[in-house]
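For reference, the structure discussed in these notes is given below.
Yeah, one chain of the complex is gone here, protein chain that is, but the others are all in their spots.
Chain nomenclature is as follows: A and B, assigned in order of appearance, with residue numbering initiated at 1 for each chain independently.
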Amino acid sequence: MTIQVLAWQALSGLSVGMVLFLIAAGLSIIFGALNVLNLAHGSIYMVGAFICYSLTSTFAHLAGVFWWTLILAPIATALLGGLIEIVLLRRIYAQEMLYQYILTFGLILILGELCKLVWGVGYNTVAVPWPLTGSVSIMALPFPAYNLFLIGCGIAVFVGLWAFMRYTGLGQIIRAVTHNREMVNALGINVPRVYTGVFMLGCWLAGLAGTLMPPMSVVALGADMEVIIGCFVIVVIGGLGSLPGAFIGSVILGLLTAFGIFVAPRLAVAFGFILMIIILLVRPWGLMGKPE
Amino acid sequence: MKEFLKADGKRRRLWFGAPVVFVLLPIFIGEGWLSLFTEMMILALAACALNLMLGYAGMVSFGPAGLYAVGAYATAIFLKKAGLPFVLAMAAGPVAAGIVGAVVGWLCVRRTAVYFALLTLAFAQIIWTIVFEWYGFTGGDNGIVGIPVPAFLMSITHYYYFTLVLVVTALTLLWRIGNSPFGKILQAIRENPGRTEFVGIHVRRYQLYAFILSSAFLGLAGSLFCAFSRSVFPGYAHWIKSTDMLVVCLLGGIHNFAGPIVGSVVYLYVSKLISSYTMYWMLFLGIIVVLLVLYMRGGIMGYLSEKFLSERGELQEKGAGEKA
Partner (left out) sequence: MRSNGRKILCMVSGALLVFALLTTFAYADKEAILVGHVHSMSGAMSMYGISCATGGEIAIEEINAAGGVLGRPLKQITRDDMLSPEVGLREAKDLVINKKVHFLTGTISSAVGQAISQYAKEAKVLFIINISQSSRTTEELGHRYVFRIDTNAVPYFGYGPALALAEKWADKKVISLGFDYEMGHNGLRMFKEKYFELVPDAKIIDALWPPLGTTDFTPYITKMLVSGADCFFLSCVYGGGELAFTKQAWSFGLYDKMHAVQPCAGDVETWSKVKKGEPYPKGALATCRYPFWAIEDPRNKKFAEEHHKRVGFWPSYGGMNQYFIIYALKDAIEKAGTVETEKIIDVLKGMELNTFVGKVRIRECDNQAMMPTWYGIMDFTPDLPFPHITEVKALVGESAYHSCAQIKELRGK
C-alpha cells in the first residue's frame, strides 16, 4: 500500500462520500429542525436524478445543458418537497415517530412508482458535462476531473450551508427552531413556514445530489433504497441534526468503504452498521451532535 | 375458561362459533385459500408478537424481521443440516430468537425512542448481513431450500391445522401476558416511564423482558413459516419486511389485541388483490399507508371500536331515557 494508492483510494472514497453528504445533510437538517426521520429522502434524490436525466436528454442540443439542469433540478425537488410538507408532513408533526416513519415509508412507495410510471424501468445515463470530461493527473494516476469536481462541490456546499446557518438571519432562525420551537413561535416568527422552508432546503440538497451523481453513475429505479440506509448510518454517526456531523460522517463512511475493501472485503458492508451501533450506545447524539 | 362461563348466552355462542368455524374451514375453502390463510395466521402471530412491544410497551422497533429470521433459520439449519427431530427443531426457533433477543435487547433498551428504534434497525441489518454473507452456515443469498419436514405435514390441510393449534395457543399466551400484571406494567411504562420508575419498577428490565418475549414469539412465527414453505432466504431479515410488519400492526390497530390479527388478514388479502390487477401495486399500497397514517391512526380495530362504542353508548342512553 503505497502513498499513491492511499491517495487514490482516499479520493475515490471521498468523491462518493461527498454526494452522500449532500443527501445526508438534508436528512440531518430535516431531523434537527422538524424531528422527522424522512425515510423518503432517498426517493427525493432519485426523483432529482430522473429529472436531471430528462432535462439533459430532452435539451441535449443546448450547450451547457447540464449546468442549467444543476440549477433547475434541485429547485424542482425543493418544490416537490414543499408540496409534500404542506400536504402531508404538516399533519403528523404532533404524532409519534412510528407514524412519521410509516408515512415516509408510504412516500417511498408512491414516489418510486411515480418514477416508474413517468420514466419506465430501463437504465438511463447522463454524460459527463464539458469541461469536466478529462482527467487530472494525481501521482501518475489519471483521476477523472468530474470526481474531483464532486469533492469540490461537497466542500463548497458544506461551507456555504454552514455559513448560511451561522451568519444569516434565516439560518439563525432555523437553528433556533431546532433548539426551541415554542420560543421562536412566541417571538412572532411563523414557525410552520420555517418548517416548510427547512424541508424544502433538505429536498433541494437531495435534488442537488441527484443531479451531480448521474454523470458518474446510472439513473435507475432502486437508487432510493440504495442510499437511504447509508445516509441513516452517516447521520447517526455524525449526529442527528448536525451539519458538520453529516460532513464528518460522510467522510468517515466514504473512507471506511474505500479502505475496508482492502481489509475485510466481504464484511465491509457491515462496518457502517457496527459503527452506528457503537455510536448509539456510547454517544447517541453522534460525534458532533449535542446531548439532549 | 372463567370468561366463557361468565359470558351470557350470546357470547357463549360466539365463543363456540369461532373455533368451530376455523376447525371446519378446510371443508369449505379449497387448499389454495387455505394456504393463504395459513400465511395470514403466521403473519398475525408475528405482528402480535411485535405489538407486545409496540402497542403495549410503546417500544418502536424497526427490526422485528431480524428476530423472525433468526427463528426461521434456526429451524431450517437444525432440520436440514443437523437432522434434528422436527419438534426439537421447531422449538429451537423461538429459543434461538429469544436468546438473540436477549443479547440485542439488552443493548437496545439502554436507549429510548428514536435511538432505540435506530439500534433495532442496525442490529436487524447486521443479522441480515451475517445471514447473507455466511454462505457455509446459512447458505448465503441462496438461502436454504428443500428443508425436510415430516411427511404428514407436507399436505396443506394438515399444515393448516398444525399452524392453527400453535398460533391459537401462542396468541392465547400473548393475550394472557398482555392482560397480566406484567402487561399492565408495560402499559404503564408506555404511558409514563418516569412515573413508573418512581413507583419502584425497574423500567429497563421490564422493557428487556418485553423484548425477549416479543423476540421468542417472532421466532416461533419464523419457524412456522420455515416449515410451511420448506425454504428460508435472507430477505426474511430485511428492513423492508420489518416495515411490512409495522404496517400490518398499524393497519389493524396497535391499541387493540386483535388489531394485528385483522391487519395481517386484510394486508395479505388486499396486497394479493391489488397485485393481480396492476403492476403498480406499490403505488396503491403507498397511498393506503399514507391515508392510514393521516386518517385512521387507530387502525381498523380503532375505527370499529369507536363506531361500536358510540352505538352502544347511544343505545344505553336511550334505554336509560326510556326507563325514566
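By definition in this document, contacts are C-beta pairs under 8 Å (C-beta built on N, C-alpha and C of every residue); 3 or more make two chains touch, one makes a residue touch a chain.
Since this is a predicted model, take the numbers as computed values, not measurements.
Trainee: Which listed residue, B:Leu36, B:Ala188, B:Ile201 or B:Leu294, touches the chain dropped from view?
Mentor: B:Leu36
Trainee: Can you tell me which of B:Ala49, B:Leu67 or B:Ile261 touches the chain that was removed from the display?
Mentor: Candidates B:Ala49, B:Leu67 or B:Ile261; residue touching the omitted chain: B:Ile261.
Trainee: For the chain left out of this view, which of B:Leu220, B:Ala237, B:Leu250 or B:Met301 touches it?
Mentor: Spelled out, the listed residue whose C-beta touches the missing chain is B:Met301.
Trainee: Across the whole complex, list the residues on chain A that are touched by the chain not included here.
Mentor: That gives, for chain A, the contact residues 4-5, 8-9, 12-13, 15-16, 116, 121-125, 127-128, 135, 141-144, 146-147, 215-218, 220-223, 226, 257-259, 261-262, 265-266, 268-269.
Trainee: Please output the residues of chain B touching the missing chain, sorted low to high.
Mentor: Against the left-out chain, chain B lists 3, 11, 14-15, 17-18, 21-22, 25, 28-33, 35-37, 39-40, 56, 132-133, 135, 140-143, 145-146, 154, 156, 175, 178-179, 183, 187, 225, 229-231, 233, 235, 255-258, 261-262, 265-266, 269, 272, 275-276, 279-282, 301, 304-305, 308.
In this text, only the chains that are shown with their structure count from here on.
Trainee: For chain A versus chain B, what separation do you get between their C-alpha means, in angstrom?
Mentor: Distance between chain centres, rounded to whole Å: 34 Å.
Trainee: State the interface residues of chain A toward chain B in the complex, per the touch definition above.
Mentor: 37, 88, 91-92, 95-99, 101-103, 105-110, 112-114, 116-117, 229, 232-233, 236, 240, 266-267, 269-270, 273-274, 276-277, 280-281, 284
Trainee: Write out the stretch or stretches of chain B touching chain A in their complex.
Mentor: Listed in rising order, the residues are 54, 60, 62, 107, 110-111, 113-115, 117-119, 121-123, 125-126, 129-130, 133, 239, 243, 246-247, 250, 280, 282-283, 285-290, 292-294, 297.
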